[in-house]
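Handing you this structure, nothing more for now.
All protein chains but one are shown in place.
Here is chain A:
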């Protein structure tokens, strides 16, 4: 049976729908990513799954337990790390960990092997107040606290938001290692570059799932030719390209624009001459392989998800 089964779950806050009829299954031992911009409904879905919110409609099970009916049993089995740092800033690293261990009816030594690798990095600071840790350290402590009762399913809501690039990479390495021990993990993130670190990802937008697949399969869905384009006046370039007859879509990606054209018949020379006609200088155009972000952008603008 799947570790997490979500069937037709909806939740609204007053008139505003946060999650609309989402269905998903996550297999045991998967590292599953929920990718989507802020406000896509990721946190709401998480809160439903960790028994903090009741869904308006639909049902969901985690580790075989219904999130509404069996919430008491479920709480012993899930580890949840909310998006905001939510430990006691006036307790030390060790006291926070010991507190959550006790609340879950366990002790630090009992489940130490699970957190050893992460906690060993925190150990030099174990008497420091949690509020005085750096961002990356806080995340590690929060992860330890979410793991201390040896959960079967781990929920991490935007664990890398506001964390520097090096710490983010480290964090994903840790998640991968935990996953190798067989821990089912659901991670949400607004960073699309992190999607490739997951076994499978679901793209979410405005409360719905646009696509679910492995990262490589998702990028393979992108069939149209893609070019990276650059010129001196980036702003004018994006305006002109969006007006061009051959353009499917055009977005800024760092110093280059990613241009999707309507058919393979459109060549880079055709684009080049169009831009020259529009008085652009220092034009550089080369075809590129689509990344996961390109796919997401394409999915977002598509009216019907291809999933």
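The rule is simple: a contact is a pair of C-beta atoms (placed from the backbone, for glycine too) under 8 Å apart; a residue touches a chain by one contact, two chains touch by 3 or more; residues count from 1.
Convention: contacts and distances are computed from a predicted model.
Among "Sarcosine oxidase subunit beta", "ABC transporter permease", "Acyl-CoA dehydrogenase" or "YciI family protein", go ahead and choose the protein name stored in UniProt for the chain not displayed.
Listed in its UniProt record, the absent chain's protein name reads "ABC transporter permease".
Return the single residue from A:60, A:78, A:97 or A:266 that touches the missing chain.
The one listed residue touching the chain not shown is A:78.
Looking at A:23, A:57 or A:86, which makes contact with the chain not pictured?
A:86
Can you tell me which of A:14, A:105 or A:182 touches the chain that was removed from the display?
From the options A:14, A:105 or A:182, the contact with the absent chain belongs to A:105.
Spell out, residue by residue, where the missing chain touches chain A.
Residues 50-52, 72, 75-76, 78, 80, 82, 84-91, 95, 98-100, 102-105, 129, 145 of chain A touch the chain absent from view.
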